[in-house]
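My structure is below; once you've seen it, I'll send some questions.
Note that this complex is displayed minus one protein chain, with the remaining chains in position.
Note that the chains are named A and B in the order they appear, and that numbering of residues resets to 1 at the start of each chain.
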Amino acid sequence: MVKRSWQTTSLMALVTAVLVVMTACSGNNGGNGTGGNASSEPSNSPSGEPTEQASEAPETVEIVVWDKPHADDANKALREKQFADFESKYPHIKVNHMEQTKEKEREQFMTAVAGGEQPDAYFTAYPDMETYIAEGIAADITELWNGHPDKGNFLPSSLDAGTADGKIYGVPSSMYVTALMYNKQMFADAGLDPAVALKDWNSFGEAAQKLTDPAKNQYGYAILGMDWADWFFEYYVWQAGGDLTEKQADGTAKLTFTSDATVQALQYYKDLKWKYKATQKNVVQSLDDNQKDFYTGRSASTVAASDWFGTMVTKGMDIANIGFAPLPAGPSGTSPAQVGGNYWIINPKASVEKQEAAFTYAMYFSSKEVMEEGLQFNKDNGIFPNLLTVRTDIDMSQFVEGMPTDLVEGVRNAAKEPHLEYFLKSRLSPYIVKPIQTVLLDEKAEPAAILQAAQELAQKEVIDPYNSEIQK
Amino acid sequence: MKPNRIVEKGHRSLIITAYVVTIFFVVSAIIPVLWMLVSSLKTETDILAYPPKWTPSIPQSVQVTLDYSGVEERDALFYEKEAMKATWYPWMKNLRENIGEVKVTGVRDGQIIYRARTISSSFHVGQPLIVPSTLFNETQMNLKLPFIREQKLSDFEWFGEDGGEQASDGLFVSDAAISSKFQSFYSSTPLVEGKVTGIEERFSWIRMFDSYLALNKIAQDASGTLGFFQYFLNSTIVTLATVTIQLVLGGIAGYAISFLIKSKKWQFIWVMFFLATIMIPGISLLLPQYLLMKDLGLVNTLYAIILPHSAWGIVIFLFKGFFDQLPGELMQAARVDGASDFRIFSQIVVPLSYPVFTVVAVMTFIPVWNEFLWPLVVNNNPQFWTFTVALNDLQNKSSVQQNMVMASSLLSMVPLFIVFITSQKYIEKGVAFSGVKG
Partner (left out) sequence: MTIKRFSIPWMLILFLFPSVVCFLLFKYYPLLHMIYISLFDYSIVNPPGKFAGLTNYTGILTSATFWEAVSNTFVFFVLYLVLTFWVPVIQALLLSEIRKGNALFRFLYQLPTIMPMVAGVLIWKWMYNPDFGLLNYWLSFVGLGPYLWLNDLDITKLAIVLPSLFAGSGISLLLYYSAIRSVPTEILEAAKVDGAGPWKRMWTMLLPNIKFIIIIQFVTFMSGVLLAYDNIYVMTQGGPAGSTTVVSMLIVNTAFQQSRFGVSAAMSAFMFLVIALLTIIQNKISSVKD
């Protein structure tokens, strides 16, 4: 007994000793080894290849881009071909493509930035641009952009969200526009003419009510009430002729939560839920669940982006059944559509050569040839394309053959009145989501009163500090 | 029960209460687990059904016969594409139906010329790539066939224009739900040239388990050359190293505080030194710890996951509490005999403490195995991902459905399952903490 346990213990001691030694050793080895292949510290590249590159004109630049396609990406084959094309076209730029997971990517990116491991080019969505520009995560590429021959071929509006104080921080990559997506069959079954039903707030509310039938397990409008609720809610404020915030001439922000437009919009949200009873029961369900309700034929309509059709049809929705139209106009008689999309941002801490290389890379992927190649690939492979492009010189009509014309038309119509998301969204979001959720959950809540409270809170906790910072 | 034993007053009520309460809690605890098991076998439609169903519905095997009599003779490639079109397109059109497999048989003049078979796991894995939408065109299958072949999504057997066996007679197009939907697809499109002479469907309960097969396929695709084994190995290394470090370091530190420090005050101070660390919000250390690992050059190594686990305050607290109640006389006697602390620890303390070591090991194993955010942040190179990170990534793939999420979660429970079963007998002995004195 004693002997055996002595052996056990010595074994354990041995294991620990080995572990400690291994740990100690690899503290140096592991660090250097992985540091070398995973990253591209400025100090590494010169020491690596000076001898053989000396004769050639451009020195080899190594950049890191987090854009490796996932194994299940339908565009994987195309992407890999394009990577190879880029390398053969620009042999002096060596690109390390890294893969990002689909969850907690924000935490992953931010810690990498903090650790000095920010990728040289990174794919960023519109709403993040505000923060990334303010934080200095996106490099100022105004000079590079202005010196590029291709710059005139982009939609001027595609630059808006990536521009601050006249400086450009992002290479436009893709764009989408949002509007109302509806199920044609369900409208027809209820005897509704979309053109009439989607005319204004009232007609839509009544139509949505008519489309709601618990017996058939269907409802009129999938409302977005989870913690991104402000995303679609802002459209209703615009339709009522206002916005959630105003950017003043001096760069400071002004809240307009208590404006008539905002109050009307919130009242309408409340009506959709309580007066027309036209929404899903679980008003705070996720965006995925909203989409699922739509493609499974439970909800007759929902706000959607023009690049979602692909998802709907991949999940089994009949393309001929999808209708897409500007949201019903509000009291102001207008219905602006939000535009969103993605930019490539460049690492401001990278060396000038790397920034240039990363910019070249981004411009290559936003070039006419590459984008058209992508659209052609979509067409050949039966992938529903994004019908909106950031470039002015791409003729979409040659890639949409065989697609429902009214859908293509719907996207064009929606894009007529583009609107960017409200100013300071990243900071204000929780303050406006709260009143939205409150009216959706509490029939007795007073829109004007709770907006007043929200405005006071946001003024004190966000706007005052922000403005005093700006005015300094 | 011994017959001669006198049943005490209150004994019966205690036993009855014990059984009732235990059974209530055990049933409540396993309902979610059972629901998960059942859900892993259900289709999406089943999962959303109301009233909720405890039994998954059985998938259908759809068998289609295409007749090419009178059609111009072509090569095997043509027929393979035919079979693939006849399988993948109508299936995509009826994505939400509970189809377990589709078999297509090609017939010419009463002879079978080919057979093709696709099971639902292959369909669901391949669907985003092969049929991403219902926009079908003439040339699409030319691009897709290489993928189908490469990933072995559909079986195709070619018998030659006249080499096959006799086709069975009495074919008919069934009027069952899925069959008629397939029929309406074939009659609405010129994409399939063969003439449909028969569509039948049968129950195929074995295809209920395709969520597990699909998972296996996706895992192979996703992990590429590394294989899922790599992730499993990473997790095993991380977990075992962590448990070992905690048992050894925690054990000796607990021993030191319990036996080598005499002053109660200092004991308390030391315990608090270690214990205070559990009060730090873990998430807020994410950034500082990452920067530390970067300074140590350990980013993208397994050490970066293991080392922070060497500092768990609760482990030392547990050991100290356990050692405190060990009979001091034994230690005293050994010390008088001139035994060193190493000997006392290894020959007296450890043998008496198997149960507490087991408890600590089990306690450590589960959270370390399930840890997600830190391993992901500190190692963004898939080569160093743990099983849990890989599993989460897998569950977010577009081809993954709810039933596969459930199936993968069930599978990930297996290692923990084994740990629990093997640890049972050690825990059974009991861990005495500050035992009842006098």
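Going forward, a contact is a pair of C-beta atoms (placed from the backbone, for glycine too) under 8 Å apart; a residue touches a chain by one contact, two chains touch by 3 or more.
Just so we're clear, the structure is a prediction, and the values are computed from it rather than from any experiment.
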Touching residue (missing chain; options B:F159, B:F232 or B:F420): B:F420
Touch assignment to the omitted chain, from A:V95, A:M129 or A:M226, lands on A:M226
Footprint left on chain A by the chain that the document does not show: 20, 106-107, 110, 113-114, 118, 131, 134-137, 217, 225-227, 280-284, 348-349, 426-427, 429-431, 433-435, 437-438, 440-442, 457, 460-461, 465
Chain B, residues in touch with the chain not shown (by the definition above): 8-11, 13-15, 17-19, 21-22, 25-26, 28-33, 35-36, 39, 47-52, 249-250, 252-253, 255-257, 260-261, 270, 273-285, 287-289, 291-292, 307-308, 310-311, 313-314, 316-318, 321, 340-341, 355, 359, 362-363, 366, 370, 388, 391-392, 395, 405-406, 409, 412-413, 416-417, 420-421, 424, 427-436
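Everything that follows uses one rule, which is that only the chains that are shown with their structure count from here on.
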Cα centre of chain A to Cα centre of chain B, whole Å, reads 30
Note: in the complex, chain A contacts chain B through residues 1-2, 5-6, 8-10, 12-13, 15-16, 19, 23, 26-28, 30-32, 34-35, 38, 70-72, 74, 98-104, 107-108, 110-112, 114-117, 217, 296, 310, 313-316, 318-319, 380-384, 402-403
Chain B to chain A touching residues, read off their complex: 44, 48, 50, 92, 94-96, 127-129, 131-137, 139-140, 143-144, 218, 221-222, 224, 241, 244-245, 247-249, 286-287, 290-291, 294, 296-301, 303, 307, 345-347, 350-351, 372-373, 376-377, 380-382, 389, 392-393, 396-399
